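Input: one structure, supplied below.
With one protein chain withheld, the remaining protein chains of the complex are depicted in position.
This part shows chain A:
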C-alpha cells in the first residue's frame, strides 16, 4: 500500500480504460456468452434457441466421446508433466554440479522455449512420419511398425513427446534456480555425516526442492491442458479414433467443425472451472511460498 498517492477521480479511470475495454469486450463478454449458450439449444440453422437448463451438461456426462476425452486429457497431461519434469530435473541436477560450463549448457538447453507449439508439432510429425521419418525407419530395424495415423498408442506417444520436448527448457530453468537456492551447508553437513550423492539427493535436495516441484506441477498441467492445442492440431488432429482428442481440442472441434454450439459452450464452461481451480491452487501456494 502506498502512503503517498495522487488525487483525482477521473484520471485513474482514463488510465484503466484501455485495459478494461479490452477485458470487457474480448474476455468477460465472450465468457458470459459461453455460459449463456451452455444453457441453450440452437436449431440446425442457428436461428432459434431455447433454454434447456442443464441438458447440455447432462448430455456431456452421457457422451462416451466426452468421457473418453476426459480420460485422454488425464493420460496426456500426466505423461507430459512427468516426462518433461523428469528429464528437466535430471539435467538441472547435472548442471548444478558444473562450475564453469553452467552457462553454455544452459544456453544450449533453454532455446526450445521459444519454439512455437505448432512448429514443435510439425518437427516431431516429420521425424515420426511413417514414410519419410527417421525414427520409424530405425524402429523398423528392431521390428516395430510405427504408424501414428492408425495406431492409437503411437499417436499418443507422438503428441506427448512433442509437447514435453518444448516444456523441458522451462522446467529446467526453474529447477536450476530452485537447486541454487538450497544452502550448500546442508549438503556439506550431510556429506560429512557420510551420506553419498544419491542419499543426499533423496534426503535433502529433493524435499527442499518441493516448492519448485509443486509450482512446476501446476504450471505443467495448465500447459498440457491448454497450450498444447497447437501440437494436437498440427499433428494428429485428435485422431486416430479420438485417441488424442484432448478437451480443448474437442471444444474447438465441436464448436467450429461440428457446429454444436450448446455442447461446445458447456465444454468451455467445464474448462473454465478447471482453470479457475488451478489458478486458485497456484495462488494459494504462491502466498505460502513468500513465507518459506
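Definition applied: a contact is a pair of C-beta atoms (placed from the backbone, for glycine too) under 8 Å apart; a residue touches a chain by one contact, two chains touch by 3 or more; residues count from 1.
Everything that follows uses one rule, which is that contacts and distances are computed from a predicted model.
Only one chain is not pictured, and the protein name UniProt records for it, out of "Family 43 glycosylhydrolase", "FAD binding domain-containing protein", "Molybdopterin converting factor subunit 1" or "sn-glycerol-3-phosphate transport system permease protein UgpE", is "sn-glycerol-3-phosphate transport system permease protein UgpE".
Shown as candidates are A:56, A:163, A:220 or A:234; the residue that touches the absent chain is A:234.
For the chain missing from the display, the contacting residue among A:56, A:69 or A:264 is A:264, taking the whole complex into account. Touching residues on chain A toward the chain that is not drawn are 2-6, 8-9, 11-13, 15-16, 18-20, 22-31, 33-34, 37, 87, 90-91, 93-95, 97-99, 101, 105-120, 122-127, 129, 131-134, 137, 165, 168-170, 173-174, 177, 184, 187-188, 191, 197, 200, 215, 219, 226-227, 229-230, 233-234, 248, 251-252, 255-256, 261, 264-265, 268, 271-272, 275-276, 279, 286.
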